[in-house]
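One protein chain is absent from this view; the other protein chains keep their places.
Just so it is clear, A, B and C label the chains in written order, and each chain counts residues from 1 on its own.
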């Protein structure tokens, strides 16, 4: 198979993570999944130049429109801030490029729908970067649920707890400003990850009711730390939900949970058993089954590093685990193999749209102080 | 000091637990806290007779009215089902007896208020049996919050997870029937414990929004297991809340969380630090403080069995812990010492009223599908 | 059945713990297991008087010889320091009393053998107080091994970690002086508990090789803290062992493991599965079985509070656990029921002898810097 020629828009945190993914995919999954890192694109020429050299990209660009127009690119990787996603995706789709877009897919539901319409109309391949689906523990949870090991699901509870914003000298980065990051703050940024996992593992969310809060007040400006600026997005959101299959769900996403470092966790209770996951100890999936004798039963600590475990078997002997970076390697493997074999990559943009719909339903429920149906939204 | 003469109404689970508490209080807290177990009262003469002999009560009765009328009784311990609480308390208060009443204080808010009015009017001493306040870990959490170690509190999250109702042959006990247990099911039964802990540790709850569900359907009748009867109370409830001090809260109380055996847990996040508790490992309180250096900081596992720890120091050398039964020993110590020293026992009936108000606000929010203020209730 | 009339020699830590056991046994196990707390005996009249009143013993004595001679006593409970055990037991056996003796049975193997000979000769009932056998998790481990769930056992590893001696102002208590506590220090005091558990769960120990150390140096005298005295027993011991059934064992008992509060733990690996226990979280027994599918298998966290669990079922609903104090309630139940039903209580003095033999073999291995067979000892 011929190598895939990639251009990436963005060169910071996600630029590094995606590069790590592209570079290592063939080492772990096989030589056929090789990509050619053609172009890295960013607004600041010197910075993107340095990043491209470090990460091994052949060329650089400062204008994403020129990248999209190139004929020697097969895939556009959209890893830039959320307010740029729509324009890049629409142009790339128009140019017939396959597209990987980081989550959240867009800053608003209407943008997200427009993007889905574009890739559907032009027929290009599309994937949204919900990388936590590639954790071996999450993949195993999905499989076990699919095999019926939990039976009918009754409960989902999840929380994403972080605290990086709590220190008073943390600067007013773009994520804290509604004009750049959108109005949803923690709900879209970290909440979207657990909304996606909920819908992936349990099913579609039907109704929601939430609350949010901005605890942080002001933070120093990035370019002049002697001046303060107001945080204009919520630091924390909580909401309850009902799924279409009747399960109840609780959700929390916060940047104000002191001591927790991007710890996300979920528990699922079904009629036949339960599953628990905690990202702090990501290679463990806990499983309770009513099939075990009551006297010697309990939650099992399954370490998901065995050869049988999806996204783990190709790596190292059992006990020698993977973590965050490796999710991108598996994500890129899934993307490249789908493109090479002419399959639809999963999750496609429709998943990003569905996630954004829940985000906006929660926001509406907060505004109107009542339960809101996700399908009420326009 | 003269021993306190006690009569207990109820002889089953709580009868045993309270007896354990009364009997051991002097052994642990000192000989002055001795009670005389005078009368045990229950409807079934033979059963109460057996229980009284096993637990060491001097006499038995089958009619609580006769017990209340006795002149040789100082304290009435109301450990019977919830639908009997009001009448007993009203009569006992009228008779000038001090009263310990098991939680939930009553099946409805109006009953609870009537009971509080009665004990206030007659001036008898009163306590509601929220025994989990007597866990050393909970007591330490209360003290640490009081000392300002968490700063302003931002988040409370708590869940009481159990699964005893999930087995299909579990009988239709009184707790599953709304005419006996009240209409709130898991919300009042187990939810009341975490509502009380929340208000004890964080402060009063202001507004709530919830959802509940009955997953269980039918269960065999107790007296004829070949016939089935419908479960008429919710198995599970979830709700979000805002506290008067601005904190956000999430709550869950369920009998449908497979694999969890009355596991309750909470986490509190404040501006200066966090606390975590999990009843499965009840002698541990986890504490994060921003005062620790970031490089070597993290949640500390405080084992609350040291001499300095309230409700632990009087027991055994550190490392040799206590658990459920011992909470009643400490509860009875608090009750008896308050009576002997003519202080108000804590928590008094006003705490039971406040808890019941939250229960009913949650129920109303569910009915009306909107956020409800606790002080909206009549 | 007629109540058992007990006299206890000792009134401090073990006096309280054993009283707690005797008092609560009928409440938990049934009214027939009632004991009469007749006499508490101790050297200091005023102190024993206070303790007897607090704990509810009818009379006091200051000379154990007078206690042994009384005709209204059925059982002598030897809870005094180790150097007094032999004389009391010999006299009590001669007087035809049944005997409960705290662990370690004696300060030397030859004393222990003499005591065993005495109770054997006189035919009185005897038990040694290895109370940790009464933890529900340990009892379940014993049952599971007996049922063959582990298969042939390959490994035992155990450690008792404490740190109470580390603070520099900790006084030179009797446990730190070889003339009172015997020459073995931590090896006999805390090591004996894990040696007993090892032999209880795995089988007899055949050979040992160890090392020990006194890290502590000097500590303030109890009666004059301005003067220092030397610690004359080892603070810490480590040893390896081979069991008669071929298993390998590692042991550690130390008072110098900062941060550990009498935390003892063990892991047992067999050909069919493994068990793990940690006293910090004593109501959990972890169990791995090769019978589980590799993809969804792992250590199960069995919470040993269910009705089916020995020493737990009689207490509280599952999830509401017991801990240290309750082991004495179950110990006294086993003792009293064996006496009433004319059975041999378990564990008898022969178990104390076998434990002491291992202690002395370890000491000999340390002295001679070589592996020593337990049956080498005279």
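Note that a residue touches a chain if its C-beta (ideal position, glycine included) is under 8 Å from a C-beta of that chain, and two chains touch if they have at least 3 such contacts.
Since the model is a prediction, treat every value here as computed from it, not as a measurement.
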Of C:26, C:273 or C:347, the one touching the omitted chain in the full complex: C:273
Given C:257, C:282, C:329 or C:353, the one touching the chain that is not displayed: C:257
Candidates C:117, C:166 or C:228 - the one touching the absent chain: C:166
Residue of A:55, A:184, A:243 or A:333 in touch with the missing chain, whole complex considered: A:55
Per the touch definition above, residue among B:11, B:303 or B:333 touching the missing chain: B:303
Touch list for chain B against the chain that is not drawn: 140, 144, 149, 284, 287, 292, 294-303, 306, 308-309
Absent chain, residues of chain C that touch it: 154-155, 157, 159, 161, 163, 166-167, 209-213, 215, 236, 238-240, 242, 246, 248-250, 252, 254, 256-260, 267, 269-274, 288, 290, 297-299, 369-371
Residues of chain A (touch criterion as defined above) contacting the omitted chain: 13, 16-17, 19-20, 23-24, 26-27, 30-31, 50, 53-56, 162, 164, 260-263, 279-284, 303, 305-306, 315-326
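Quick note on the criterion: only the chains that are shown with their structure count from here on.
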Equivalent interface positions on chain A and chain B, same or different at half: same
Innermost chain, where centres are averages of C-alpha coordinates: B
Chain A-chain C separation of Cα centroids, rounded to whole Å: 54
Distance from chain B to chain A - Cα centre to Cα centre, in angstrom: 41
Residue numbers of chain A (touch at least two other chains): 297-299
